[in-house]
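Here's a structure for you.
Heads up, one of the protein chains got dropped from this complex, but the rest are sitting where they should.
For chain A:
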Amino acid sequence: MTAAATEEKAATYTPAVESLNAVLAAGQAPPRPSAWSASVTFGWRALLKIKHVPEQLADVTAFPIMMTLMFTYLFGGALAGSVTEYLQFLLPGIMVTSVVMITMYTGVGVNTDIEKGVFDRFRTLPIWRPAALVGALFGDVLRYVTAGAVILVVGLILGFRPEGGVGGVLIAMVLLIVFSFAFSWIWTMFGLLLRSEKSVMGVSMMVLFPLTFLSNVFVEPETMPGWLRAFVEVNPITHLVAATRGLMQGNPDAGEITWVLVSSAVLVAVFGTLTMRLYNRK
(Lines give C-alpha, C1' and ligand atoms only; values in the text may rest on other atoms or scores of the structure.)
Protein backbone atom coordinates (compact mmCIF):
# COMPACT_ATOMS: atom_id res chain seq x y z
CA MET A 1 0.00 0.00 0.00
CA THR A 2 1.30 3.45 -0.84
CA ALA A 3 1.80 6.12 1.76
CA ALA A 4 -0.72 8.37 0.03
CA ALA A 5 -3.41 5.73 0.25
CA THR A 6 -2.76 5.27 3.95
CA GLU A 7 -2.94 9.02 4.53
CA GLU A 8 -6.29 9.03 2.76
CA LYS A 9 -7.63 6.37 5.07
CA ALA A 10 -6.17 8.03 8.16
CA ALA A 11 -7.84 11.29 7.29
CA THR A 12 -11.22 9.62 7.14
CA TYR A 13 -10.77 7.86 10.48
CA THR A 14 -13.58 8.52 12.91
CA PRO A 15 -13.06 7.36 16.47
CA ALA A 16 -15.54 4.52 16.99
CA VAL A 17 -17.12 4.63 20.43
CA GLU A 18 -17.74 0.88 20.66
CA SER A 19 -14.28 -0.30 19.69
CA LEU A 20 -12.56 2.29 21.90
CA ASN A 21 -14.84 1.41 24.79
CA ALA A 22 -14.05 -2.27 24.32
CA VAL A 23 -10.33 -1.51 24.33
CA LEU A 24 -10.62 0.63 27.47
CA ALA A 25 -12.73 -1.94 29.28
CA ALA A 26 -10.11 -4.62 28.63
CA GLY A 27 -7.28 -2.44 29.84
CA GLN A 28 -6.30 -4.16 33.09
CA ALA A 29 -2.61 -4.92 33.26
CA PRO A 30 -1.19 -8.18 34.58
CA PRO A 31 1.29 -8.12 37.50
CA ARG A 32 4.38 -6.05 36.73
CA PRO A 33 7.29 -7.79 35.01
CA SER A 34 10.39 -8.87 36.93
CA ALA A 35 13.55 -6.76 36.79
CA TRP A 36 15.11 -9.31 34.46
CA SER A 37 12.12 -9.51 32.14
CA ALA A 38 11.85 -5.69 31.89
CA SER A 39 15.58 -5.45 31.09
CA VAL A 40 15.33 -8.14 28.43
CA THR A 41 12.40 -6.27 26.89
CA PHE A 42 14.58 -3.16 26.62
CA GLY A 43 17.29 -5.35 25.10
CA TRP A 44 14.72 -6.41 22.51
CA ARG A 45 14.10 -2.73 21.78
CA ALA A 46 17.83 -2.28 21.14
CA LEU A 47 17.76 -5.20 18.71
CA LEU A 48 14.77 -3.72 16.90
CA LYS A 49 16.66 -0.47 16.51
CA ILE A 50 19.61 -2.31 14.99
CA LYS A 51 17.17 -4.08 12.66
CA HIS A 52 15.71 -0.76 11.50
CA VAL A 53 19.04 1.09 11.31
CA PRO A 54 21.57 -1.61 10.40
CA GLU A 55 24.16 1.02 9.41
CA GLN A 56 24.97 1.41 13.09
CA LEU A 57 26.74 -1.95 12.91
CA ALA A 58 29.31 -0.42 10.55
CA ASP A 59 31.12 1.02 13.58
CA VAL A 60 31.55 -2.40 15.11
CA THR A 61 32.77 -4.08 11.94
CA ALA A 62 34.77 -1.56 9.93
CA PHE A 63 36.57 0.00 12.90
CA PRO A 64 37.92 -3.27 14.37
CA ILE A 65 39.08 -4.49 10.94
CA MET A 66 40.91 -1.22 10.41
CA MET A 67 42.51 -1.37 13.85
CA THR A 68 43.72 -4.93 13.36
CA LEU A 69 45.20 -4.38 9.91
CA MET A 70 46.73 -1.03 10.79
CA PHE A 71 48.58 -2.08 13.91
CA THR A 72 49.56 -5.51 12.69
CA TYR A 73 51.38 -4.12 9.67
CA LEU A 74 52.48 -0.85 11.25
CA PHE A 75 54.27 -2.41 14.20
CA GLY A 76 54.58 -6.02 13.10
CA GLY A 77 57.81 -5.70 11.20
CA ALA A 78 59.49 -3.20 13.49
CA LEU A 79 58.63 -4.63 16.89
CA ALA A 80 58.72 -8.37 16.46
CA GLY A 81 60.57 -8.85 13.23
CA SER A 82 57.73 -10.86 11.77
CA VAL A 83 54.08 -9.94 11.30
CA THR A 84 52.74 -13.38 12.19
CA GLU A 85 54.85 -13.54 15.31
CA TYR A 86 53.70 -10.10 16.46
CA LEU A 87 50.07 -10.98 15.73
CA GLN A 88 50.15 -13.76 18.36
CA PHE A 89 51.05 -11.07 20.89
CA LEU A 90 48.98 -8.21 19.48
CA LEU A 91 45.61 -9.75 18.64
CA PRO A 92 44.22 -10.16 22.19
CA GLY A 93 45.24 -6.56 22.93
CA ILE A 94 43.70 -5.20 19.75
CA MET A 95 40.49 -7.02 20.52
CA VAL A 96 40.41 -5.46 24.00
CA THR A 97 41.22 -1.99 22.62
CA SER A 98 38.56 -2.10 19.92
CA VAL A 99 35.79 -3.45 22.13
CA VAL A 100 36.60 -1.06 24.98
CA MET A 101 36.64 1.84 22.50
CA ILE A 102 33.24 0.79 21.19
CA THR A 103 31.77 1.05 24.70
CA MET A 104 31.95 4.79 24.10
CA TYR A 105 28.89 4.58 21.83
CA THR A 106 26.86 3.52 24.86
CA GLY A 107 27.19 7.00 26.33
CA VAL A 108 26.36 8.68 23.05
CA GLY A 109 23.36 6.38 22.62
CA VAL A 110 22.03 7.09 26.11
CA ASN A 111 22.58 10.81 25.65
CA THR A 112 20.58 11.02 22.40
CA ASP A 113 17.94 8.51 23.49
CA ILE A 114 17.18 10.10 26.82
CA GLU A 115 16.40 13.45 25.19
CA LYS A 116 13.61 11.85 23.20
CA GLY A 117 10.08 11.89 24.52
CA VAL A 118 9.90 8.11 24.63
CA PHE A 119 12.13 8.07 27.72
CA ASP A 120 9.46 10.11 29.50
CA ARG A 121 7.08 7.28 28.86
CA PHE A 122 9.55 4.66 30.09
CA ARG A 123 10.17 6.65 33.23
CA THR A 124 6.45 6.86 34.04
CA LEU A 125 6.03 3.08 33.83
CA PRO A 126 5.94 1.19 37.12
CA ILE A 127 8.96 -1.00 36.35
CA TRP A 128 12.36 -1.74 37.86
CA ARG A 129 14.10 1.60 37.34
CA PRO A 130 17.47 0.56 35.90
CA ALA A 131 15.77 -1.71 33.33
CA ALA A 132 15.89 0.81 30.47
CA LEU A 133 19.64 1.30 30.87
CA VAL A 134 20.47 -2.33 31.57
CA GLY A 135 18.46 -3.30 28.48
CA ALA A 136 20.32 -0.75 26.36
CA LEU A 137 23.58 -2.30 27.58
CA PHE A 138 22.31 -5.77 26.60
CA GLY A 139 21.95 -4.39 23.08
CA ASP A 140 25.46 -2.97 23.28
CA VAL A 141 26.82 -6.32 24.41
CA LEU A 142 25.69 -7.69 21.06
CA ARG A 143 27.83 -5.05 19.38
CA TYR A 144 30.81 -5.98 21.54
CA VAL A 145 30.37 -9.63 20.59
CA THR A 146 30.16 -8.67 16.90
CA ALA A 147 33.31 -6.58 17.11
CA GLY A 148 35.18 -9.31 18.98
CA ALA A 149 34.12 -11.95 16.47
CA VAL A 150 35.12 -9.77 13.51
CA ILE A 151 38.58 -9.26 14.96
CA LEU A 152 38.99 -12.94 15.70
CA VAL A 153 38.10 -13.84 12.10
CA VAL A 154 40.45 -11.23 10.65
CA GLY A 155 43.17 -12.43 13.00
CA LEU A 156 42.71 -16.06 12.00
CA ILE A 157 42.95 -15.08 8.34
CA LEU A 158 46.15 -13.12 8.98
CA GLY A 159 47.72 -16.06 10.80
CA PHE A 160 46.69 -15.81 14.44
CA ARG A 161 46.97 -19.30 15.96
CA PRO A 162 45.90 -19.19 19.64
CA GLU A 163 47.53 -21.89 21.75
CA GLY A 164 44.67 -21.71 24.25
CA GLY A 165 42.37 -23.34 21.72
CA VAL A 166 38.64 -22.73 21.23
CA GLY A 167 37.98 -22.89 24.98
CA GLY A 168 40.66 -20.38 25.88
CA VAL A 169 39.55 -17.93 23.20
CA LEU A 170 35.89 -18.21 24.21
CA ILE A 171 36.58 -17.69 27.91
CA ALA A 172 38.80 -14.73 27.08
CA MET A 173 36.04 -13.17 25.01
CA VAL A 174 33.44 -13.73 27.72
CA LEU A 175 35.77 -12.04 30.21
CA LEU A 176 36.21 -9.11 27.83
CA ILE A 177 32.44 -8.76 27.35
CA VAL A 178 31.84 -8.88 31.13
CA PHE A 179 34.40 -6.15 31.70
CA SER A 180 33.04 -4.02 28.83
CA PHE A 181 29.49 -4.31 30.19
CA ALA A 182 30.75 -3.10 33.57
CA PHE A 183 32.92 -0.40 32.01
CA SER A 184 29.94 0.91 29.99
CA TRP A 185 28.34 2.23 33.17
CA ILE A 186 30.94 4.98 33.12
CA TRP A 187 29.48 6.08 29.80
CA THR A 188 25.85 5.82 30.85
CA MET A 189 26.81 8.17 33.69
CA PHE A 190 28.44 10.66 31.32
CA GLY A 191 25.59 10.21 28.86
CA LEU A 192 23.20 11.44 31.55
CA LEU A 193 25.54 14.04 33.00
CA LEU A 194 26.65 15.90 29.90
CA ARG A 195 24.47 18.04 27.74
CA SER A 196 25.39 17.11 24.21
CA GLU A 197 26.44 14.13 22.21
CA LYS A 198 29.61 16.02 21.25
CA SER A 199 30.76 16.54 24.81
CA VAL A 200 30.11 12.88 25.59
CA MET A 201 32.35 11.97 22.64
CA GLY A 202 34.99 14.40 23.81
CA VAL A 203 35.14 13.04 27.34
CA SER A 204 35.13 9.46 26.07
CA MET A 205 38.13 10.12 23.84
CA MET A 206 40.03 11.80 26.66
CA VAL A 207 39.54 8.78 28.87
CA LEU A 208 39.86 6.03 26.29
CA PHE A 209 42.96 7.08 24.39
CA PRO A 210 45.35 7.16 27.33
CA LEU A 211 43.70 4.12 28.87
CA THR A 212 44.09 1.94 25.79
CA PHE A 213 47.43 3.21 24.44
CA LEU A 214 49.25 3.57 27.77
CA SER A 215 48.93 -0.14 28.41
CA ASN A 216 50.53 -3.42 27.47
CA VAL A 217 48.49 -3.68 24.24
CA PHE A 218 51.34 -2.88 21.86
CA VAL A 219 54.52 -3.49 23.84
CA GLU A 220 55.49 -5.15 27.10
CA PRO A 221 55.76 -2.60 29.95
CA GLU A 222 59.38 -3.69 30.64
CA THR A 223 60.48 -1.51 27.70
CA MET A 224 58.96 1.68 29.20
CA PRO A 225 60.43 4.37 31.44
CA GLY A 226 59.61 3.98 35.14
CA TRP A 227 56.95 6.71 35.48
CA LEU A 228 55.03 5.38 32.50
CA ARG A 229 55.33 1.85 33.78
CA ALA A 230 53.79 2.93 37.07
CA PHE A 231 50.68 4.11 35.23
CA VAL A 232 50.57 1.17 32.88
CA GLU A 233 50.68 -1.28 35.76
CA VAL A 234 47.64 0.18 37.54
CA ASN A 235 45.72 0.66 34.30
CA PRO A 236 42.75 -1.76 34.33
CA ILE A 237 43.16 -2.28 30.59
CA THR A 238 46.63 -3.73 31.24
CA HIS A 239 45.16 -6.33 33.55
CA LEU A 240 42.35 -7.10 31.12
CA VAL A 241 44.85 -7.55 28.29
CA ALA A 242 47.09 -9.72 30.45
CA ALA A 243 44.13 -11.90 31.40
CA THR A 244 42.80 -12.32 27.85
CA ARG A 245 46.26 -12.77 26.38
CA GLY A 246 47.03 -15.48 28.95
CA LEU A 247 43.78 -17.29 28.19
CA MET A 248 44.24 -17.11 24.44
CA GLN A 249 47.88 -18.15 24.55
CA GLY A 250 47.13 -21.13 26.76
CA ASN A 251 48.70 -19.96 30.03
CA PRO A 252 45.79 -18.45 32.03
CA ASP A 253 46.75 -16.21 34.93
CA ALA A 254 44.23 -16.66 37.77
CA GLY A 255 45.44 -13.47 39.50
CA GLU A 256 44.76 -11.28 36.47
CA ILE A 257 41.39 -12.93 35.82
CA THR A 258 40.34 -12.29 39.41
CA TRP A 259 41.55 -8.70 39.14
CA VAL A 260 39.33 -8.18 36.07
CA LEU A 261 36.26 -9.72 37.72
CA VAL A 262 36.70 -7.69 40.89
CA SER A 263 37.23 -4.42 39.01
CA SER A 264 34.11 -5.18 36.92
CA ALA A 265 32.07 -5.56 40.09
CA VAL A 266 33.49 -2.32 41.47
CA LEU A 267 32.73 -0.45 38.23
CA VAL A 268 29.09 -1.58 38.27
CA ALA A 269 28.71 -0.76 41.96
CA VAL A 270 30.18 2.74 41.67
CA PHE A 271 29.10 3.92 38.22
CA GLY A 272 25.84 1.97 38.20
CA THR A 273 24.83 3.74 41.41
CA LEU A 274 25.88 7.16 40.12
CA THR A 275 24.03 6.53 36.85
CA MET A 276 20.82 5.58 38.61
CA ARG A 277 21.02 8.61 40.84
CA LEU A 278 21.27 10.84 37.77
CA TYR A 279 18.56 8.88 35.97
CA ASN A 280 16.12 9.36 38.82
CA ARG A 281 16.85 13.05 39.11
CA LYS A 282 16.72 13.82 35.39
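Just so it is clear, a residue touches a chain if its C-beta (ideal position, glycine included) is under 8 Å from a C-beta of that chain, and two chains touch if they have at least 3 such contacts; residues count from 1.
The rule we apply is simple: contacts and distances are computed from a predicted model.
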item: Undepicted complex member, UniProt protein name, chosen from "N-methylhydantoinase B/oxoprolinase/acetone carboxylase, alpha subunit", "Ferredoxin", "Sulfite reductase" or "ABC-2 type transport system ATP-binding protein"; value: "ABC-2 type transport system ATP-binding protein"
item: Full-complex contact with the absent chain, from A:Ala16, A:Ala62, A:Met206 or A:Ala269; value: A:Ala16
item: Selected residue (touches chain absent from view) among A:Asp120, A:Glu220 or A:Glu233; value: A:Asp120
item: Residues in chain A touching the chain absent from view; value: 1, 3, 6-7, 9-11, 13-17, 19-33, 37-38, 41, 44-45, 48-49, 52-53, 116-118, 120-127, 131, 281
